[in-house]
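With one protein chain held back, the other chains of the complex are shown just where they sit.
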Amino acid sequence: MSTTLGELAEQFDCQLQGSPAVAVDHVDSLVNADATAISFLSNAALKSQLETTGAAAVILREGDAGDSPVPVLVSDNPYATYANIAAVLHPSRTLRPGVHASAVVDDDADVAESAEIGPHAVIEAGAKVGEHAYVGPGCVVGPGCVVGEATRLLGRVTLVEDVRMGDRCLVHPGAVIGADGFGNAMTPTGWVKVPQVGGVTIGDDVEIGANTTIDCGAIDDTVIGNGVRIDNLCMIAHNVIIGEHTAMAAQVGIAGSARIGSRCLFAGHSGTVGHIEVCDDVVVTGKTMITKSITEPGAYSSGWAGEPAKSWAKTVARVRRLGSLVDRVAKLEKDNK
Amino acid sequence: MSTTLGELAEQFDCQLQGSPAVAVDHVDSLVNADATAISFLSNAALKSQLETTGAAAVILREGDAGDSPVPVLVSDNPYATYANIAAVLHPSRTLRPGVHASAVVDDDADVAESAEIGPHAVIEAGAKVGEHAYVGPGCVVGPGCVVGEATRLLGRVTLVEDVRMGDRCLVHPGAVIGADGFGNAMTPTGWVKVPQVGGVTIGDDVEIGANTTIDCGAIDDTVIGNGVRIDNLCMIAHNVIIGEHTAMAAQVGIAGSARIGSRCLFAGHSGTVGHIEVCDDVVVTGKTMITKSITEPGAYSSGWAGEPAKSWAKTVARVRRLGSLVDRVAKLEKDNK
Partner (left out) sequence: MSTTLGELAEQFDCQLQGSPAVAVDHVDSLVNADATAISFLSNAALKSQLETTGAAAVILREGDAGDSPVPVLVSDNPYATYANIAAVLHPSRTLRPGVHASAVVDDDADVAESAEIGPHAVIEAGAKVGEHAYVGPGCVVGPGCVVGEATRLLGRVTLVEDVRMGDRCLVHPGAVIGADGFGNAMTPTGWVKVPQVGGVTIGDDVEIGANTTIDCGAIDDTVIGNGVRIDNLCMIAHNVIIGEHTAMAAQVGIAGSARIGSRCLFAGHSGTVGHIEVCDDVVVTGKTMITKSITEPGAYSSGWAGEPAKSWAKTVARVRRLGSLVDRVAKLEKDNK
C-alpha cells in the first residue's frame, strides 16, 4: 500500500525533515531503494550507504539526520520504527473468513466465524479457534487445543493436544507443539514409556519458528511467556518454563524442566541441561552449554571460535598435555626450593 | 478412567499400604495432586513434597513408605510403576478403524481393517498398514513401506519409501523416515547425486521424536533396533545401525554408517562422525563429539560448561597462549640444568 511521510510521521511520532507529501509504498535497503521506497539506518557501519541512497526517505537517529541527502523520519529507535512502518506498507495477507472446502473440522470443534481455516487443515474435536485466527494449509489442531484471537498458524503446523495459545501469536510452517516429552523409565527389559499427560500454555504475541518443537508437559504444562521469540529448529522440552520476551536463535535446545527467565537471549546451537534455573536478562552466546543454574544477569559462554585446523590441532594437543606441563612446573618448583 | 489402589497393586505387583478401595482416576505431581490423583516419588530431592501432598496415594520405594501421610503403592522402581499406572489412567485415544473420507489410499496398498487412517493421509502403492495401526492426519506412507501392528504415526509423519517399521512403534509429528541419505560424488563440474537405493528397518517398540529425520541407506538399510528411543530433531544418517534400547536426546546427530551399540545414551546436541563403532552401554554427555570408535563402556565427554563470558574469554586467551607457556617452562628447565 502507499502512504506519505506526513502520515507516517504522525502515526509513529517521528520528527519529519522534508516534505510531508512525499509518497512511499515499500521498504528497501539503502543500496537498492528507489524513489518510492523508505529505508533506514540503524547500524553506523552502513553510514556510507546513506550518501548515495536513492530512497524517497530514510529513518534514522537525530544525530545522523544532517548527513541525509533525502527526507528523514527521525526516531530514537530507527530499527523499531522501520519495523512498524514496514508492517504498514507490507501488511499480512488479509484473512478470508471461513472454512476451506477441503478442510476437515470436527462437529465438536469451535471455530469462530471470522477465522480462516485453510485447505487440508484438520480441526479435531474439542479444539477452539478464536476470532480472526488463521489456520493455514495442512495444519492439524488437536483435541483440547486453543488458537487465540488473531493467532496465525502458517502451513503444516501441528498442535498435538491441550495446547493453549494466546492472542496474536505467529507460528511458522512445520512447527510441532505439544508432542510427547521424552519420558522413559528404564527396566530390566528395556524402556517403559512414561505417558505425557500435561499440555502446553503459550502466552500472547509469541512467535515460533519453522520446524521448531515444543513438547507437552509430563504432568504439568510446558509454559511459554508473552512476547517470546523462538527461531527455527529449536527444541523446548517438557515442562520448560520460558519468561516473557526471551528470544532464542535457531537450533537452541532447552532440556526438560529448565526454567528460563525473562528477556534472556540464546544464540544459535546453545542450550541448557534440564532442571536448572536461568535468571532474567541472561545472554547465552553461540554453542554454549549451560549446565548449572544462573543467578546473575550477564553474558555466559563456552563456545570456541574456529581457527585454521592445523593451529587448532596444536592447541588441542597442548591442552591434552597440560597434565605433564603441570608436573613439569611442580618439579621446577620443587627443584627451586 | 477410574480404578482402585487394590486393582493397581494387583496388576503391577506392588505391596499396598492403605485401603484397597481408594479410587484414583488420574496422575499428578506431589504438589498439585488432589484426592482423586495418584502421584509418585522417585527423586529423593523432592521428598519434602511428600509430607504435604494431597494425593489419594503415592508410589514410592519401601524405604520411603513410612514417611507417607497417604496410602502407598510400594515399588522397587517407582518411576516405571508410575509410567505403567499412568498408561492405565490416561490411555491412548481409542482407534476408530477405517479410512477417513479425505484420505487417499492407493488401490495397491494393503490396509488392515482394524487400522485407522486419518484425514488427508496418503497411502501409496505397495504400502502395508498392519492391524490396529494408526496413520494420523496428513501422514504419507510411501511405496514399499510397512507400518507394523499397533504402530502409530501421529500427524504429518512421512515414511518415504521402503521403510519397514515393527510393531507398537510411536512416531511423533513431522518425523521424516527414509529420505535420501546425503550421498554426493565430486566431479570437476560439481556434485553428482549418488542414488540412495536402500531402505530403513525399524524394530518393535521404537519411539521417534517430532521432526526427527532418519535417512534411508545408500545400498543396504539403515537399521534401528528394538526399543530404541529417539527424541525430537535428531538426525540419523544413511546406513547407521543403532542397537536395542539405545536412547538419544534432542538434536543428536549420528553421521553415516556409524554403528551404535545397545543401551547407549546420547545427551542433547551430541553426535558422532561417520564410519565408527560405539560399543554397548556407552553414555555420551551433552554437546560431545565422538570422532573415534569406542570399545569400552562408560561415559564420554567433550562439552564445556558455560561460565561468565569474561572469565571464559580469559580461559580461551590462556589456552591460545599455551604454546608460549610451554616454551617458558622449557626455558626454565634448561636454565635449571
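Labels for the chains are A and B, by order of writing; each one numbers its residues from 1.
Simple rule for what comes next: contacts are C-beta pairs under 8 Å (C-beta built on N, C-alpha and C of every residue); 3 or more make two chains touch, one makes a residue touch a chain.
Here the structure is a predicted model, which means the values were calculated and not measured.
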Residue, one of B:P20, B:G98 or B:P195, that touches the chain absent here: B:P195
Hidden partner chain, touching residue among B:E149, B:D167, B:D215 or B:E244: B:D215
Residue of A:P71, A:G174, A:G217 or A:G261 touching the missing chain in the full complex: A:G174
Residue numbers in chain A that touch the chain omitted from display: 26-29, 32, 77, 79-80, 82-84, 86-87, 90, 93, 100, 102, 118-120, 136-138, 154-156, 170, 172-174, 205, 207, 209-211, 226-227, 229, 231-233, 244-245, 247, 249-251, 268-269, 286-287, 303-310, 312-313, 316, 319-320, 322-323, 325-326, 329, 332-333, 336
For chain B, the residues touching the chain missing from this view: 102, 104, 120, 122, 138, 140, 142-143, 156, 158, 160, 174, 176, 179-180, 182-187, 190-195, 197, 211, 213, 215, 219-220, 233, 235, 237, 251, 253, 255, 269, 271, 273, 283-285, 287-292, 296, 298-302, 304-305, 314-315, 318-319, 322, 325, 328-329, 332, 335-336
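Here is the rule we use: only the chains that are shown with their structure count from here on.
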Euclidean distance of C-alpha centroids - chain A vs chain B, Å: 25
